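Working notes, structure below.
One protein chain omitted, others in place.
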Amino acid sequence: MIELTELEHDTISELINIGVGRAASSLSEMVEQPVELTVPAISFVERFSDSELANAPTEVVSAVSQSFHGPFTGEAMLVFPEVRSLELVRSLLKVDVPLDTLTDLEQEALMEVGNIILNACLGSISNVLGEPINCSMPTFRKRETRALLDDDETEGSEGTNPVLMILHVQFMLRQNDIDGYVLFVMDLESIQMLRELVRRFLANSLE
Amino acid sequence: MTKLQSEKKSPSPSFDLNRDSDAADLFAALLDTADTGLIALAPDGTICHWNQWMQSRSGKDADQVMGKALQDVFPDTKLGRVSLAIEDCLKFGMPAVISPSLNQGALPLRPLPQFAASFDRMEQSIRVHPIKTKRNGTLCSLIIRDVTLAVQRDRLLRQQAAELADLVTQTKRSEGRTRAILQNTVDAILVASDDGSIEPLNARAQELCGPTGDPELRNIIRFLLPDSEHTPLTPPPPNRLLTDLGTGVIEVLASTLSGRNVPLEVAISHFSADQRYHYIITLRDISQRKRHEKEIQRTMQELERSNAELEQFAYAASHDLQEPLRMVSSYTQLLARRYEGQLDDTADEFIHYAVDGTQRMQRMIDDLLTLSRVGRHGKPFNPVPLDSLFDAIVTNFKRAGSAPEGNIIREGILPTVMGDASQLLLLFQNLVSNGLKYSDPTDGQVRIFASETPDSYRIFVADNGIGIDPQYHETIFEVFKRLHGYGDYAGTGIGLAICKKIVDRHGGSIDVTSEPGEGSTFCVELPKELPIVAAGESM
Partner (left out) sequence: MPNTKSVLLVDDSKFARLLVKAFISSNFADWQIDEAEDANKALEMVEAKTYDYMLVDFNMPGMDGLELGEKLRGRFPEAVIALLTANIQQEIQNKAERLGLDFIPKPPTEDKIRDYIASREATR
């Protein structure tokens, strides 16, 4: 089990919040409308089936994922139920299309949104902790929730059960709020490394 | 690299990738063949590669841009997202996707000529990659794809999707309206399919065929439908069919469980859908109409009876009056012949008045008899050529010597009409005689001409006589209406009444246009198609 002190948990939350805040301002500037992004909750689960997301196993979700390597390694994912992803993209693009799947261009737009958020989260962690992280280009996938993590290309998670850090993210746009998730899928070793780095950083900063 | 070298020992290659200059040449040339834009940025953000594609699409040569920051190459463009992505890439090694939808025309690049009309800038999909090098740290590459065509297709797709959605909404709306119209129609509407099913389509149909309606009604409808061979038929009770089948009008009697008898007119039309034949059955409640029909029928019968009685009376009266009158007339005439000049002057005058009176009375009784006969002794209708009819009239007048030569003028050809020849002769003879009577005896003229409407013929009899004040135009056709004292013009006051009655019997109309001193024109309008009433009466 992942054991984090309250302060460690809080530190990770704050790093993520900083990243998400930056992402929100980038997005807001791009779409020329206010975009607020908050992270109401962060949780750690050892099995995907324990997550809130897995409550609707057959729901189709749109996901943008980027793998990352560095002191800790894994895959970061922005996940929305497909309907929400439509709402999100269309309210960002300010168009109303009566189509119930994403067009190719909308899919690419969602990929960019995911890229901005995931980069910001990873960048914030990397920047504050002073450890460089390499990221891959984002990829898009559309699946049923239960198959979300199947045959993913996350390196380092092979053979070991991944541990998930799940962020519940909430977009607050002009018209509506759209809820999604950011998943960090790592193996136990990586998450322990992350905790170690946080501890070291806290120790250094606070003497 | 050493491995590669050993494998390619001989012959010594003319092109050696291990020679830096050769490699650089090759890679630069390869990058120039790419159908995408390629930009490489040094760690300080300055441009260190700019391929051929970029040159042609931006209009800027490589040597113009080398060593400059992107922002300095495009000083007029707000590079917001692109700049941030480059910064993140160089600083943190973060890759980026820059989509055309969220960043329209991120770089100021020209679209291909075929898109120039609808796009100011090329639509671009950009990837920003960190490139880690051993010697120079992290570089940044921008790969730019032209996705203008995809954007154009996407726009088209959206537009079509929106149009389709509009169409669906419209269809739904009009469907709703149609349903409302159907529901609120007073007629009951049902649809029957060729499998024998009958489905009420609206509330009224539900009422008639529903649980409180007429249990027999579906069966009656099925019986009325053509070739419903799938289901065995039981003929409905005869009292339920109000009309004979085959007359084109179907009326049935619905007897609802709530105890009401409703006469219904049935209309059946059909349409095909889903490769099946369907019938639309419309049932109209004709209770009201039936009541009116009955009312009219009763009134008609009443009227016919009283008319017949009246004619009978007129005939009997004039016929029975004739006998004693003939006696009075004979003896007064005898008195006049034998004793004229033998008594005193006053006696002669008295005898003259008596003779004249009896003659007038005789004519009136004759005319009254004629009038009553128009209705009673009509002959069947036949084609009557009016030209020959007027020949006969002219001959009659000539024989009687009652008209100067050439004062009955026919203009054009007169039509052949359907009617009772002897009555038509009487009609026009009366009109001509009338015209001559009220004209100057020496140069009085009667003109006869005809015109045609789609449904009727109009025959005009025009004179140049004294004319009729418009206030009398209606009343002159009534019995015993005289406009003048007896001494001025001869006549019984029945002639035009006879004309009117004849025209009526022929389903036509008669009227007059006239001004005093301007002559009168009588117009007789006779229908081309005989009305059923007139034809029936003439049988």
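Order as written gives the chain letters A and B; numbering starts at 1 within each chain.
Throughout what follows, a residue touches a chain if its C-beta (ideal position, glycine included) is under 8 Å from a C-beta of that chain, and two chains touch if they have at least 3 such contacts.
Worth saying up front: this structure is predicted, and the values here are computed from it rather than measured.
Novice: If you put the missing chain back into the full complex, which of the shown chains would it touch?
Specialist: A
Novice: Tell me which residue among A:R22, A:R84 or A:R195 touches the hidden chain in the full complex.
Specialist: Only one of A:R22, A:R84 or A:R195 touches the chain omitted from view, namely A:R22.
Novice: In the complete complex, the non-displayed chain touches which residues of chain A?
Specialist: Looking at chain A, the ones touching the missing chain are residues 6-7, 10-11, 13-15, 17-22, 24-25, 28-29, 34-36, 38, 124, 127-128, 202, 205-207.
Everything below uses one rule, namely that only the chains that are shown with their structure count from here on.
Novice: Provide the C-alpha centroid distance between chain A and chain B, rounded to the nearest whole angstrom.
Specialist: About 67 Å separates the centre of chain A from that of chain B.
Novice: Help me check something: in the complex, which residues belonging to chain A touch chain B?
Specialist: Within the complex, chain A contacts chain B at residues 26, 29-31, 66, 89, 92-93, 95, 97-99, 103-106, 108-109, 111-113, 115-116, 119, 122-123, 126-127, 132-138.
Novice: Show which residues of chain B lie in contact with chain A when the two form their complex.
Specialist: 80-81, 84, 88, 92-103, 125, 127, 129-130, 147, 150-151, 154, 157-158, 161-162, 164-165
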